[in-house]
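For reference, the structure I am asking about is given below.
Removed from the display is one protein chain of the complex; every other protein chain stays in position.
Residue numbering begins at 1 within each chain, and the chains themselves are lettered A, B and C in the order written.
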């Protein structure tokens, strides 16, 4: 599916949206994706998380490549 | 022997003077003791060491109590 | 030498045993240029939360990203400090109170490099690896661990 974004959710984010894997229609950039996500999962508006595109944390708005692997990452708490 | 000083030597000092335990006639203070030691063991004039009286390192000249336990301590190298 | 230049797995299933740490120590006896090892061990604490007492932490990770990041951190620390060896082990899944969930192990000729590198590694691992701890409580509730 070329027009699909693959999304992985972790920790508290996965718990709140009730899923660890999602497929969404492609969004041009991370801002658009966040808007889509918040519309679909209102609970995310009160959840702190970062976005990773293809395993790299992003800051600011960033374009989303075709077939990107997106991850929704709540604050890390390893160790 | 009330007029005796008990001396323990360690590490390189013990090696240079060829003994780990000595008895010397009582000296009033540490300066006098060092003079006596250097006269008896000229090799100590070129050996770096500190004095401990009753298991406490001393700095400067210090009186030597009766029956004190004196130790000749080269620079520490534990660990 | 042990300066592996490829991502290596740092994750172990469940708690890390003291015996595994001993084995890792013993493996360094043949490296006779080592003068000091610095080891940090993370242990699961029975914290009291308003919702109950912690009895275990259940760890999950974004494994592929965590391994890439761990490799990046590893390379940076090797470039910064003159280390002989570096080992990182982190638990996944449930680790009970009193058990070990993290091992960071650095070795060098002189102690200072091993100690400083170990400290910096622990800080970076906690701040930068996508790993999450779910604190399981005795009340059947859970809370999400927060690193400070």
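Definition applied: a contact is a pair of C-beta atoms (placed from the backbone, for glycine too) under 8 Å apart; a residue touches a chain by one contact, two chains touch by 3 or more.
Being a predicted model, the structure only gives us computed values, none of them experimental.
Engineer: Can you pull out the displayed chains that the omitted chain is in contact with?
Structural biologist: B, C
Engineer: Please output the residues of subunit C touching the missing chain, sorted low to high.
Structural biologist: 18-19, 21-23, 25-26, 28-43, 45-46, 97-100, 107, 109, 111, 114-115, 118-119, 122
Engineer: Determine and list the subunit B residues touching the chain excluded from the picture.
Structural biologist: Within subunit B, the residues touching the omitted chain are 8, 10-12, 52, 55, 71, 73-79.
One rule holds for everything that comes next: only the chains that are shown with their structure count from here on.
Engineer: Based on mean C-alpha positions, I'd like to know which chain lies farthest from subunit C.
Structural biologist: Farthest chain from subunit C, going by C-alpha centroids: B.
Engineer: Give, as an integer number of Å, the spacing between the C-alpha centres of subunit C and subunit B.
Structural biologist: 49
Engineer: Using Cα averages as centroids, what's the distance between subunit A and subunit B in whole Å?
Structural biologist: 73
Engineer: Averaged over CA atoms, how far is the centre of subunit A from the centre of subunit C? Could you give it in whole Å?
Structural biologist: So the centre of subunit A lies 27 Å away from the centre of subunit C.
Engineer: Which residue numbers or ranges of subunit B touch two or more of the other chains?
Structural biologist: Residues of subunit B never touch two or more of the other chains.
Engineer: Return the residues of subunit C touching two or more other chains; collapse runs of consecutive numbers into ranges.
Structural biologist: Where subunit C is concerned, no single residue meets two or more other chains.
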